[in-house]
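Before anything else, here's the structure in question.
Complex shown without one protein chain; remaining protein chains in place.
Now for chain A:
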Amino acid sequence: MNLSYLFDAAHWDPTLSGGIPQLILSHLGYVALALLIGTVIALPAGLYIGHTGRGSFLAINAGNAGRSLPTLGLLMLMVTLLGLGLTPVLIALSVLVIPPVLTSAYAGMRSLDQRVVDAARGMGMRPWQVLTRVELPMALPVLMSGFRSAALQVVATATVAAAVGLSGLGRLLIDGLAVNDYSRVLAGAIVVAVLAVGLDLLLALVQRWVVSPGLNPSPKGPS
């Protein structure tokens, strides 16, 4: 067990296909697509359920169901049904994104101070304006924490893409195991971990930037 693979400059050549930079790029590509698809599906659904209170059962149980779903199993099933390719991978990963986003969107909407929402209507905001100008900004802290946990999970799990012949950092693990190159496996594990931490830090910055300081427990004004 050593770090020689990770620190070999040859593996960091950005032009090399199969080099670490290109693997990171394709890995992040899967992550971004899965987050996009999962969010596009789960966010409106969660907001709607939270807003109307209809289907709360679904939103609450989605979290538990999602955690217990084996992604690799789902991926194999998708490959059997759809054949090899990007689509089954994206489906399997998006399914991972849906529960945390759905649950947090639901919880965010439920946690809103209804007196403030009432005030927004009383000021003469139309339903769409109430949603975009008051409800969403107020629910954002909860929403962002759901999105961040989804992102963490997908970064770690996107390694499965390599199991069905695609690229991504999973290549280092699978190919390393195949040839008993544990230095390569270790390099893969470390890069995935660093990527996960880095992405979470980035999202934490985004959160600080998009969430109003007025929503912090003890807001510090720019006064």
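What we mean here is this: a residue touches a chain if its C-beta (ideal position, glycine included) is under 8 Å from a C-beta of that chain, and two chains touch if they have at least 3 such contacts; residues count from 1.
As a working rule, contacts and distances are computed from a predicted model.
Q: Pick, from "Proline/glycine betaine ABC transporter ATP-binding protein", "Serine/threonine protein kinase", "Fe-S cluster assembly protein SufD" or "Sulfite reductase [ferredoxin]", the protein name that UniProt gives for the chain of this complex that is not shown.
A: "Proline/glycine betaine ABC transporter ATP-binding protein"
Q: Check the options A:134, A:155, A:172 or A:185 and report the residue that touches the missing chain.
A: A:134
Q: Touching the absent chain in the whole complex: find that residue among A:47, A:120 or A:192.
A: Within the whole complex, the residue contacting the unshown chain is A:120.
Q: Pick out the residues on chain A that sit against the missing chain.
A: Residues 113, 115-116, 118-126, 129, 134, 137-138, 212-215, 218-219, 221-223 of chain A touch the chain that is not shown.
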